[in-house]
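Below is one structure; the comments refer to it alone.
With one protein chain removed, the remaining protein chains of the complex are shown where they sit.
Chain naming follows the written order as A, B and C, and within any one chain the residues start at number 1.
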Amino acid sequence: MAAMTEFNFYHPIEVRYADIDAQGHMNNAKYLTFFEQARIHYLLHLGLFRREQSFDDIGIILADVHLTFLAPVTWQTPVTVGVKTSRIGNKSMTVLNSLFNAESGEEMARAEIVLVTYDYHTGKTVPVPAEWREKIGAFDGCR
Amino acid sequence: MAAMTEFNFYHPIEVRYADIDAQGHMNNAKYLTFFEQARIHYLLHLGLFRREQSFDDIGIILADVHLTFLAPVTWQTPVTVGVKTSRIGNKSMTVLNSLFNAESGEEMARAEIVLVTYDYHTGKTVPVPAEWREKIGAFDGCR
Amino acid sequence: MAAMTEFNFYHPIEVRYADIDAQGHMNNAKYLTFFEQARIHYLLHLGLFRREQSFDDIGIILADVHLTFLAPVTWQTPVTVGVKTSRIGNKSMTVLNSLFNAESGEEMARAEIVLVTYDYHTGKTVPVPAEWREKIGAFDGCR
Partner (left out) sequence: MAAMTEFNFYHPIEVRYADIDAQGHMNNAKYLTFFEQARIHYLLHLGLFRREQSFDDIGIILADVHLTFLAPVTWQTPVTVGVKTSRIGNKSMTVLNSLFNAESGEEMARAEIVLVTYDYHTGKTVPVPAEWREKIGAFDGCR
């Protein structure tokens, strides 16, 4: 299990009534929405995506997600999501996410996500840009 | 890659405008919604869940998802989802899902999902019921 | 109340598990998703939007919605949505929607929606195109 100290970046997200499903828990699909939201803020924080840009300029596409559910999230859970890059390849990166109860520090879900660097304008994969490699490598101590 | 002949159960799902994200593709979180919807219809088909029951009676909770994206789905894609159980354990099952282009047969995403048998009334895991083991085992030739 | 004979166009939509909220009913926001989906198919049916086009070419934006809930929809409800234009103005149209139980014919929700004709490429309102006025007027007997 990951502790809440293992990440260099966290993004808090309010659970919405609309995230809860008929069984009273946060719906399984919403975890990917939370990780997506935290990922965008991670890129904003690192200056690799800017508020004035279009999402067509964001330059990543998901290839693979391994998602593990550890404890049910309810609408009362104060959630924060950790984001950390663990590997930077030629045309892909591996990003780790953990969803925590921000008060207790309990890890409630985690994911290992493979992102491919991608040009939405041409619809093709591209090499990881040098700026991404430098900034992410320096921030998360990976390569 | 899975072919469209590998499953004994398929559920067609219309992609909605609301499933498409700002980058023009089906959003990554929606794949889990599609697999969830197909899974419920698989259980209905096998008589393990009935329309008059509450979702509190459905008796499964997700533990782990390994999801692979193979090709972008757009709102024009005619989607059908295959569902197949590959393993029935003591308190868990492994279910395979593939999302296909129903016209071309192209596999566009796949997932291996571990479900834990769970009693929503008590909030506890339970052994896989004998009826589930028999019906699913007979239908998908697994155990 | 509208009867199921009052519309010239219907689009059936499967209620998804993910449309149901923590109180066991279809969530109030999802009605707009259902009306949106039916509206797109209405435009496809009339040839005013084509599958090969981008949503940036669809040419309408919502201005006003008056939505009335008549009976709760559950995941078991077989839903079909009626779409009918009642008024074509200079730069706007009024579209009526009803959500029916497709088996019983019961009207479960209705909406009156004002759409403004809009060019997403320039971000400006535009006059209702002559082709829209002709085709919709002929189909729904309005102007």
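Please note the rule applied: a residue touches a chain if its C-beta (ideal position, glycine included) is under 8 Å from a C-beta of that chain, and two chains touch if they have at least 3 such contacts.
Since the structure is predicted, the reported quantities are computational estimates derived from the model, not experimental observations.
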Notebook entry, point to check: Which residue from B:18, B:44 or B:142 sits in contact with the chain not drawn here?
Noted result: B:18
Notebook entry, point to check: In terms of residues, what is the contact footprint of the unshown chain on subunit C?
Noted result: 21-23, 27-33, 36, 55-56, 58, 61-69, 72, 120
Next item on the list: Since one chain isn't shown, list which residues of subunit A touch it in the complete complex.
Entry: 13-14, 16-18, 20, 24, 33, 36-37, 40, 51-52, 54-55, 75-76
Check: Since one chain has been left out of the picture, which residues of subunit B touch it in the full complex?
Finding: 17-18, 20-22, 24, 27, 29, 75
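The rule is simple: only the chains that are shown with their structure count from here on.
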Item checked: Interface numbering overlap (same over half, different under half) for subunit A and subunit C -> same
Checklist line | Remotest chain, subunit A as reference, centres from CA atoms | finding: C
Check: How many degrees of rotation carry the C-alpha atoms of subunit B onto those of subunit C, rounded to the nearest 5?
Finding: 180
Notebook entry, point to check: How many Å are there between the centre of subunit A and the centre of subunit B, using C-alpha atoms for each centre?
Noted result: 24
Notebook entry, point to check: Measuring from the mean C-alpha position of subunit B to the mean C-alpha position of subunit C, what distance in angstrom results?
Noted result: 30
Check: In whole angstrom, what separates the CA-based centres of subunit A and subunit C?
Finding: 35
Note to self: Can you pull out the residues of subunit C that are in contact with at least two other chains?
What the structure shows: 17-18, 20, 24, 75
